[in-house]
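With one protein chain held back, the other chains of the complex are shown just where they sit.
Labels for the chains are A and B, by order of writing; each one numbers its residues from 1.
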Amino acid sequence: MSRLAVVTGVPGVGKSTVVKLALERLKEVGLEYELVNYGDVMLEIAREEVGVKDRDEMRKIKYEIYRRIQEGAAERIANLAKEKPVLVDTHCTVKKPEGYFPGLPKWVLERLNPRVLIIVEASPEEIAKRRSRDASRRRDEELSEEISEHQQMNRAAAMAYAMMTGATVKIIKNREGRVDEAADEMVKALR
Amino acid sequence: MSRLAVVTGVPGVGKSTVVKLALERLKEVGLEYELVNYGDVMLEIAREEVGVKDRDEMRKIKYEIYRRIQEGAAERIANLAKEKPVLVDTHCTVKKPEGYFPGLPKWVLERLNPRVLIIVEASPEEIAKRRSRDASRRRDEELSEEISEHQQMNRAAAMAYAMMTGATVKIIKNREGRVDEAADEMVKALR
Partner (left out) sequence: MSRLAVVTGVPGVGKSTVVKLALERLKEVGLEYELVNYGDVMLEIAREEVGVKDRDEMRKIKYEIYRRIQEGAAERIANLAKEKPVLVDTHCTVKKPEGYFPGLPKWVLERLNPRVLIIVEASPEEIAKRRSRDASRRRDEELSEEISEHQQMNRAAAMAYAMMTGATVKIIKNREGRVDEAADEMVKALR
């Protein structure tokens, strides 16, 4: 059976640091995952099939075509997972002005069929602090509440994805200064 | 593609005021939504097909027939949405003595295929206050906790609906005295 896992987390949660560390440790014990970014695979397909040049152009694609590209990406990644362990980097939900957009709708899940769905979380306050270092455009407290809501919606989405696929949902807390523990937890979910 | 959105909210949240304001604003910019109440369409079909007279009689219908009517309503609304933008007024979940009843189960979602699911929320304390003006039959604190639970369950339900359809989930806070902001957010989700 394929070994295919998905890793998600809201922006600013520190997902890539934890992933990097966990994949290094797994490699040391002989389990080598290929890290694949879902959006990159979609862009690749969009280039091939509809001549899209970059992510900006991706946003202008019609819904029906977008969905076909999304399905194509799921199939391509599922095929790759037949050859080697794959960790898919994507979003549980994407927050947009029109609402939370599900990253793994039914037609993606049916093709991808992941065994594990990882959510990397951090305290909303810490994430808000990290984000406002870049932006500082809003009061941190309000931003914290929004991040907390987003993380809650991601948990609900992940459990719906789990119902559809039988995948386990692993919540990993990336606590400030304790990235080692977070990586340990990720190793448990991926080995 | 059809423009079909669903708007939900627990009783007392002030949903209809926000909807009215948002639809007026959208009309001003040339985007005219037809507001359709899901329960009304079900009653219409129940009248035609099984001779039901009112909502009271609806409650006595057998499960299998109820489900067929529910499916029929979804089809009728989806057909309407081929001609014009439709906003469906319904419930994310209905709270009954036997538990939270899902307003949009799989067989409804597959026929309705909404693009946006809106949840209008308010602080449980404010909703409790509004409700007890009418009823005052229970301590406000206990009622607040129940409303908070109901709103949490609605979020989880909405994300499951989103997984099934790819719809976005828009949470709109209807804050006391700030209905204008809530209407603005609804416009973002519907335009």
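Keep in mind that, in the parts below, a contact is a pair of C-beta atoms (placed from the backbone, for glycine too) under 8 Å apart; a residue touches a chain by one contact, two chains touch by 3 or more.
Keep in mind that what you see is a predicted model, and the values were worked out from it rather than measured.
Visitor: Just one of B:5, B:157, B:172 or B:189 touches the chain that is missing; which is it?
Guide: B:157
Visitor: For the chain left off this view, which of B:32, B:54 or B:149 is in contact with it?
Guide: Of these options, the touching residue for the absent chain is B:149.
Visitor: Tell me which stretches of chain A touch the chain missing from the display.
Guide: 1, 115-118, 155-156, 158-160, 162-171, 188-189
Visitor: Could you pull out which residues of chain B are in touch with the chain that's been left out?
Guide: With respect to the unshown chain, the touching residues of chain B are 62-64, 67, 93, 96-102, 104-107, 109, 149, 152-153, 156-157, 159-161, 163-164.
Everything that follows uses one rule, which is that only the chains that are shown with their structure count from here on.
Visitor: Provide the C-alpha centroid distance between chain A and chain B, rounded to the nearest whole angstrom.
Guide: 30
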